[in-house]
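Notes for the one structure printed next.
One protein chain omitted, others in place.
So, chain A:
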């Protein structure tokens, strides 16, 4: 019971922090928020196969009880994708900051260059 409570509450805290941060105005905090959110999602996915202690995920002659291997495969996929996406969004945020001079997600606080001329070429 306490184990389940620990996992559940940590997921909850991560999600709460993730949502709070991803609603902030600046890209760095938003990226941190997305990262926390993805940690929470990974933990959640892992727990979706039920929490089983000290059991192997693959077939073994000696044991009769297993932990569900599928969520582990799903988590692996999700981790790879979110890792790549986080790296991408960090570079994108940095590039956007360098080119527009503003690190606000909604970049209206600092006027952007007029992009229309470039679009029409």
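Throughout what follows, a residue touches a chain if its C-beta (ideal position, glycine included) is under 8 Å from a C-beta of that chain, and two chains touch if they have at least 3 such contacts; residues count from 1.
Keep in mind that, in the parts below, contacts and distances are computed from a predicted model.
*Asks:* Looking only at the UniProt record of the hidden chain, which name from "Amino acid/amide ABC transporter membrane protein 2 (HAAT family)", "Monovalent cation/H+ antiporter subunit D", "GLPGLI family protein" or "Probable glycine dehydrogenase (decarboxylating) subunit 1" is the right one?
*Replies:* From the listed options "Amino acid/amide ABC transporter membrane protein 2 (HAAT family)", "Monovalent cation/H+ antiporter subunit D", "GLPGLI family protein" or "Probable glycine dehydrogenase (decarboxylating) subunit 1", the omitted chain resolves to "Monovalent cation/H+ antiporter subunit D".
*Asks:* In terms of residues, what is the contact footprint of the unshown chain on chain A?
*Replies:* 22, 27, 30, 34, 37-38, 40-41, 44-45, 47-50, 70-71, 74, 77-78, 81-82, 84-85, 88-89, 92-93, 95-96, 99-100, 105-107, 112-113, 115-120
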